[in-house]
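Note that one protein chain of the assembly has been removed; the remaining protein chains are unaltered in position.
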Amino acid sequence: MSTITPPANPEADPRVKAVFDDIRATRKSDFINNMWLWLAFDPDLLEQTWRDVKTVMATPSALDPLVKEMLYIAVSVSNGCGYCAHSHTAAARAKGMTDAEHADLLRVISLAARTNQLATALQVPVDAAFDRTS
Amino acid sequence: MSTITPPANPEADPRVKAVFDDIRATRKSDFINNMWLWLAFDPDLLEQTWRDVKTVMATPSALDPLVKEMLYIAVSVSNGCGYCAHSHTAAARAKGMTDAEHADLLRVISLAARTNQLATALQVPVDAAFDRTS
Amino acid sequence: MSTITPPANPEADPRVKAVFDDIRATRKSDFINNMWLWLAFDPDLLEQTWRDVKTVMATPSALDPLVKEMLYIAVSVSNGCGYCAHSHTAAARAKGMTDAEHADLLRVISLAARTNQLATALQVPVDAAFDRTS
Amino acid sequence: MSTITPPANPEADPRVKAVFDDIRATRKSDFINNMWLWLAFDPDLLEQTWRDVKTVMATPSALDPLVKEMLYIAVSVSNGCGYCAHSHTAAARAKGMTDAEHADLLRVISLAARTNQLATALQVPVDAAFDRTS
Amino acid sequence: MSTITPPANPEADPRVKAVFDDIRATRKSDFINNMWLWLAFDPDLLEQTWRDVKTVMATPSALDPLVKEMLYIAVSVSNGCGYCAHSHTAAARAKGMTDAEHADLLRVISLAARTNQLATALQVPVDAAFDRTS
Partner (left out) sequence: MSTITPPANPEADPRVKAVFDDIRATRKSDFINNMWLWLAFDPDLLEQTWRDVKTVMATPSALDPLVKEMLYIAVSVSNGCGYCAHSHTAAARAKGMTDAEHADLLRVISLAARTNQLATALQVPVDAAFDRTS
């Protein structure tokens, strides 16, 4: 059940085909997951989304690729996005996440959610020592 | 402005003093941030929270301590917890997070929030390839 | 799978029947979607919820009906409510939302989620120019 | 700092005065908190909001008034609403919430946030035993 | 569809068996719901989570057990956790929650979400009267 109809033959559109080809080349895999098939209903949105994902996730940067996937999982779970939890856990696995790392990730994000509630419930004032403004 | 009155002299309670002493010893610092001063209004809640934080964040585990702080930031920001964003950014800095890593962290968590919205709005069905149940 | 048992024959209750009749008359359609069938487990909650929805969504007001449906989608997606994303996307379609408007809606709400994360992560202070208090 | 200008003399508007009088009578107090002063910028929104709050929170119902305030706190904290955490903690205090009950409330809502993260991260399938549909 | 593979024979691990035995003894039931079967993929995470749930939810404390379940539902729904909404509604039912209490719970948590939006949208300043700091 979805809120849009994904195109039956998305690669008939050359803009979609170009994005899909780049996804396959970047990931060195023929698999195009549903997120991209669905976004293909609007080639402009597809291009913009893929460009962002490629820039941030598939380009070498300060953080390790696996760390970036785990951060992605942390946000996706906090936002309750089931699709994203699935796709980025699979991506983290593909980048080598072990069971022990997965369990550790779960420990940290569930602890964070717990103490977030406490700080918000108590409305704890921010310590001056944490301010970096000046 | 807070929803509770933190105790004026928290270490007069020996259970609070024991937790604060352990915080200082674990962190090798005399600084006790407001979160703990506020939680001291209920020694049992203070003990339980510190035990959890110490177990997950201050005990060697599968993930690197800095990675764990960055995951903590990701969840705290997603939950809109200002205090937590401040305290865990300070903690990540103390563990060596550079400006470049901080900016990269922001890129990943803001991208994740963006694509979370897209997947939820489209109600994209989970790919069978992502299922690990069987 | 649901957390309650919807009544087998909801319109046997005259209060439920009155609400359902008003839904059909207001929407000029015989279709009663599941939300209302489920809420019928408590006629009081059903009446109150329908009264609110009718007042806000089905009464001419400052904003255009389609704009109101798109705002509803924005909130529903942000809250991760799959049912609501489905029902209000269908409602927006019924009120004329085009594919291009749908894609534009997705662009805006996903961008907003992205910059929300940045502002919260940086804890950017509010500009005095934005204050309307005085 | 606010996003609207609250009216300088709200009770000059008879609809606002009627709501404020009812708030004072219902609560047996002369204090009108900022939420209502701000909502007075639109008398219709003020009336509708107060009617809802009075119906749900100030009318005898299946749940105890203090329990309802604690549920309100739980939702407000989960949504990161600082104003609401403050106002409903004050209301719960006024209805007799003790320090021990407050701490217990914090224990439950912070635990719930923790296990919510785990269930979402693992995408645990719902047990058939929990389904009440049939 | 899940992000991990639950162990085929979890009680072959003595740490898992000990937790499951304690769940059965504490709940006086042979039923182990999926949450625990899934968490068994990491015995340490299982032990820690069960210890927390048992301490907070299954130990006599300031709040009534049914009230605690309803608070758990309030947080779970706010976080969009479908599994948790199911499991804790079932638990509240098992502890005696009536249809009338369930409907009242829904009235309160949905009202809270509504006024949370208003307070946040208006950025209402916190009343000095609500501050308990000093």
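Chains here go by letter, A, B, C, D and E, matching the order in which they are written, and residues are numbered from 1 within each.
Everything that follows uses one rule, which is that contacts are C-beta pairs under 8 Å (C-beta built on N, C-alpha and C of every residue); 3 or more make two chains touch, one makes a residue touch a chain.
No experiment lies behind these values; they were computed from the predicted model shown.
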Exercise. Since one chain is left out of the picture, which of the remaining chains does it touch in the full complex?
Worked result: A, B, C, D, E
Exercise. In the full complex, which residues of chain E touch the absent chain?
Worked result: 73, 77-78, 80, 82, 85-86, 89, 105-106, 109-111, 113-118, 120-123
Exercise. In terms of residues, what is the contact footprint of the unshown chain on chain B?
Worked result: 80, 85-86, 89-90, 99-100, 102-103, 106-107, 110, 117, 125
Exercise. List the chain A residues touching the unshown chain?
Worked result: 1-6, 48, 52, 55, 126, 128, 130-134
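In the analysis below, only the chains that are shown with their structure count from here on.
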Problem set entry | chain E against chain D, contact positions shared by both copies (same if over half, else different) | same
Exercise. Chain A to chain B: how many Å between their CA centres?
Worked result: 20
For this session: Report, in whole Å, the distance between the mean C-alpha point of chain C and the mean C-alpha point of chain E.
Result: 26
Exercise. Chain A: which residues touch two or more other chains?
Worked result: 1, 3-4, 45, 49, 75, 78-82, 85-86, 89-90, 100, 103, 105-107, 109-111, 113-118, 120-123, 125
